[in-house]
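Mind looking over this structure? Questions follow.
Apart from one protein chain that is not included, each protein chain of the complex appears where it belongs.
Think of it as A and B in the order they're written, each chain with its own count starting at 1.
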Amino acid sequence: MEYFLTYLKVFAVGGAICCLGQLLINKTKMSSARILVTFMLLGVILEVSGAFSYLKEFASAGVTVPIVGFGSNLAKGALEGASEEGLLGAVKGGMSAVSAGLTSVIVFGFVFALLFKSKSKKI
Amino acid sequence: MNMLSKQEYVDFVKEKSPKSPMWRSMLAAFFVGGLICCVGEGVSDLLKLIFPAMTEEDVATWTTVVMIFAGSFLTAIGVYDKLGHFAGGGSIIPITGFANSVVSPAVEYNREGVFFGVCAKMFVIAGPIIVFGIVASVIVGIIGLFL
Partner (left out) sequence: MKAGKQSFYVDNPVYIRSAYTIVGPKEGESNFDGCFDLVLKNDLWGEKSFEKAESKMHREAIRGAVCLAGLNFDEIDMMLAGDLLNEISASSLAMRYFQVPFVGLYNACSTFSESILLGSALIDAGCARTVTCSTSSHFASAERQYRYPLELGNQRTPTSQWTVTGAGCTVLTANRPTREEDKRARESFEEKLTAMRTENMSNGVCGSEKEQEKGSEEANGKKIKHSNISEGAAKSAKTPFSFRKKEDDRVAPQCDKFYERTRLAKITGGTFGKVVDLGIEDESNMGGAMAPAAADTFFAHLEDTKSSPSDYDAIFTGDLGRFGKEAFEYILSKEGIKLCGTYTDCGASYFKPEQKTFQGGSGAGCVNTVFNGYILKKLENGTLRKVLVLATGALLNKDTPLQKETIPGISHAFVVETEDF
């Protein structure tokens, strides 16, 4: 039951974020890159304002899987770096916090691009 | 062509051009987005089960890596674009959508070779996300210095 409730919360919050994104797409005809940037910056703002940790506690993967989580990681890393190492930490903190994700995206992209070719589509 | 003013025509086009089906697309985005987030939660639960010694932060990082792998793989085999056609925002906003925006140009441009095809074109779409992200993190970090 507890599991079910967690997953329900994850589903609802994650779905709501995506739904908001779709609303933006429908209303403003934004391209996918603009949508991703908007939501990442939203994550940065949520992290700085401190709201993100509450959301994360409530819906864990519901907010960390959307790109909002990526933004919050960036901001969190930068803030931690700033408090621990000063200016240098402020500069490199954000990148080091998301380095695993970024590296894996680049590596997987490279490997798959060597193995696969794009296919034409019919819909 | 004298009877129609420019403004009149622009207004006509704005009013009459077909709009996205609002409810259907938002519902699709909600379901698919929610499902992808649930998969993410499932992955992190599974990781916790298999590696009980792992710290919370490591679990989160590994979950991201696994999700990115899934997104990249589905993009490479040509499934993610069909999902995206159905779900729109539901498959763009999760981290898998970010992986899709990196892997899709890389796969698309491999016909131009590895150097100027795959590597150079990889960030055609995801470039702004990384640039905005890094700039924002530095700004936040500098603000953090004064807190």
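Annotations
Following the convention adopted for this analysis, contacts are C-beta pairs under 8 Å (C-beta built on N, C-alpha and C of every residue); 3 or more make two chains touch, one makes a residue touch a chain.
Just so it is clear, the structure is predicted and the values come from calculations on it, not from any experiment.
Only one of the listed residues, B:38, B:68, B:92 or B:138, touches the absent chain: B:92.
The set of chain B residues touching the chain not shown comprises 1, 3-4, 6, 9-10, 12-13, 16-21, 25, 75-76, 78, 80-85, 87-88, 91-92, 97, 100-101, 103-105, 107-109, 111, 124-125. Hidden from this view is one chain, which touches chain A at 25, 29, 31-32, 118-123.
Note that in this section only the chains that are shown with their structure count from here on.
Centre-to-centre separation between chain A and chain B, using Cα means, comes to 9 Å. Per the touch definition, chain B reaches chain A in the complex via residues 19-20, 22, 25-26, 28-42, 44, 60-61, 63-65, 67-69, 72-73, 75-78, 81-82, 85, 87-90, 92-95, 97-99, 101-104, 106-111, 114, 118-119, 122, 125-126, 128-130, 132-134, 136-138, 140-145, 147. Those residues of chain A whose C-beta lies close enough to touch chain B in the complex are 6-7, 10-26, 32-37, 39-41, 44, 47-48, 60-62, 64-71, 74-75, 77-79, 81-83, 86-87, 89-91, 93-95, 98, 100-102, 104-106, 108-110, 112-119, 121, 123.
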